[in-house]
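First comes the structure, then the notes that go with it.
A single protein chain has been omitted from the complex, and every remaining protein chain is retained in its original position.
So that you can tell them apart, the chains are marked A and B in the order they are listed, and the count of residues begins at 1 in each.
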Amino acid sequence: MASTLLSLKNVTKTFGGLRALDEVSLEIRPGEIASLVGPNGSGKTTLFNCVSGIFNPTQGEIRFRDRDLLPLSPAERCKLGIGRTFQVVRPFMKLSCLENVLVGAYFGQKNHPSEAVSEGRRLLEFVGLGERIDQPASGLRLAERKRLEIARALATRPELLLLDEVAAGLNPAEIEAMIALLREIHGQGITLLVVEHVMSLVMDISERVIVLNEGRKIADGSPRDVVNDPKVIQVYLGEEVALSEKVRG
Amino acid sequence: MLLQQIINGFVIGAIYSVVGVGFTLIFGIMRILNFAYGEFYMLASYAAFVAYSEFHLPLWLILLLTMTVLFAIGALTERGLVKPVRERTADWSVPVIMVTLGLQIVLQNVVLLVAGGTYRGVSAYLMGTLDLEWFVISYERLMILGVSAGLLLGTWLLIQKTKLGLAMLAVSQNREGAVLSGIPLQRVYTLSFGLSAALVAIPGVLLMPLLYVYPTVGQVPIMKAFAVTLLGGMGNIEGAILGGIILGVSETMASAYLSSLIKDGVAFAFMILILLFYPAGIGPYFQQIRQKVIRP
Partner (left out) sequence: MTRLDLRLCAVSLLLILIFPLVVKDDYLIHLLILTALFAQSAAYWNLLDGYLGLIHFGYAAYIGIGAYTSALSAMHLGLPLPLCMLLGGLLSGILGVLLIIPCLRMVTFSTAIVTLAFGEIARIAASSWTTLTKGEMGLWGIPPLFASQSKLLFFYVGFGLLLVGSVLLKILLRSRLGLAVVAIREDEIAAFTSGIEINRIKLLISGISCFVAGVMGAFYAHYILTITPGLFSLGYTIQIMAMSMFGGKGTFLGPILGAFALIFLGEGFRFMEDYRMLIYGLLIIGVVMAFPTGLVGGINRLKKRIPSKR
């Protein structure tokens, strides 16, 4: 098994005059839980978009299990084992929860799925939406929609799951539940790369934290190291107290 | 010769712009296609015909009166026809489009019953031509160009500089946000509909000598409105202004240098070409350029 699951080498993405990503290099190892943090506009979602294939970087390489991702469409990358959720939730509103998950099951897996419906039901139960199986996604609350997106992504049998701000907009109880869910998913052997602003979640589950600022990677290490890194503290200024409190406590 | 064609193209282009702006306005604000739009034009043409040949009113008065009357008709349409449908279902875009289709049929046939189907018309509002060294332009055409340009400028100023214009922009960009900011949505809808009708009334008056007056005359402007709207970017006013000019000039060129039979086809082919390079319409592209120029 390769020691690197996902690798980015000198990835740069420009939009007109704007450098959203600037020579970013990083490696994600199989089985990790890594967090991608940084102030707004630092390029986190752009990075996700490059990896999942919504657009390609202007320069640089992205490899998944040592396979070049750039020529592949988002659908092909999904089948390869990359799943993702979105910062602003994107469920299929008029479809039922089960149908949402079935999309992932039917189209996102490498091989043709068998028993997709029962697998779909199982996944919905797993994320806690067992009661909502036949309800349309439009009838769900935000926290439920986030879990539906996760279930849909899980239905594609990903090796790497890109989670974009899954905790945004959730209350503390929901965040706790989300943390537990993520741990369970990780427990099944899925590698997680999590973009987050909610620091409690980041510090709680991450084995590794990668910090972006203005498109550049400024830190990459264990949560403790990153939190004490002067460059990171500079960028987060006001959060310094909150971070060091958490680390000490 | 080339300059002459370009001038002619600008004249017709200015009209297309006005027609397009009125249509794209409603699309941007309400996200609907107003199929009765052409009929507003038709009503204005009839009004102009009656005002001119029966009452011999001066042109400026005709313009003023028709604009006001059509504004009222537009506003009434919104309140009486569109509003009830809007309030009945959350996803009202499609039903409202259907209602405008019904209205189109009703208006055409009411006029047909009342006025008969014969083509009516007058020769021209103004006589005489301006004969310059490089090109010739009839006073009529000059007047059309002038009035249209003034109207476009006025609309542009309305959008950019007034509170109403700001409200309209807000609603077209983010309806929920606009409501949350306290913008009276209903009033914006009604006023926009009225403004849209008032806008298309002007070409209705000005082109009356050229296109004549008959119940289905509205079919021509709505096709152009469609094309200009889509070319300039749906809901994009400045795009519509530009798009109208481009359509007018390219049509005139095609008519002059190729064949007047296929001029419509050429205009369309040209539009497809532009869209291949500027998929969101040309409006956003030029706005981007303008941003860069203002803030390099």
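FYI, a residue touches a chain if its C-beta (ideal position, glycine included) is under 8 Å from a C-beta of that chain, and two chains touch if they have at least 3 such contacts.
Since the structure is predicted, the reported quantities are computational estimates derived from the model, not experimental observations.
Novice: Quick check: which displayed chains does the absent chain contact?
Specialist: Over the full assembly, the chain not pictured touches A, B.
Novice: For the chain not shown, which residue from B:T68, B:T89 or B:Q160 touches it across the whole complex?
Specialist: Once the missing chain is taken into account, the touching residue is B:T89.
Novice: Which listed residue, A:Q109, A:T191 or A:S206, touches the chain dropped from view?
Specialist: Touches the omitted chain: A:Q109.
Novice: Quick one: which of B:Q104, B:S172, B:T190 or B:T252 touches the chain that's been left out?
Specialist: B:Q104
Novice: Would you write out the residues of subunit B that touch the absent chain, in ascending order?
Specialist: Counting only subunit B, the missing chain is touched by 35, 81, 84-85, 88-89, 91-92, 94-95, 97-99, 101-110, 112-113, 223, 226-227, 230-231, 234, 261-262, 264-265, 268-269, 271-272, 275-276, 279-281.
Novice: State which residues belonging to subunit A touch the missing partner chain.
Specialist: Counting only subunit A, the missing chain is touched by 52-54, 73-75, 77-79, 83-84, 86, 90-95, 99, 102-104, 106-109, 152-153, 156.
FYI, only the chains that are shown with their structure count from here on.
Novice: In whole angstrom, what separates the CA-based centres of subunit A and subunit B?
Specialist: 48
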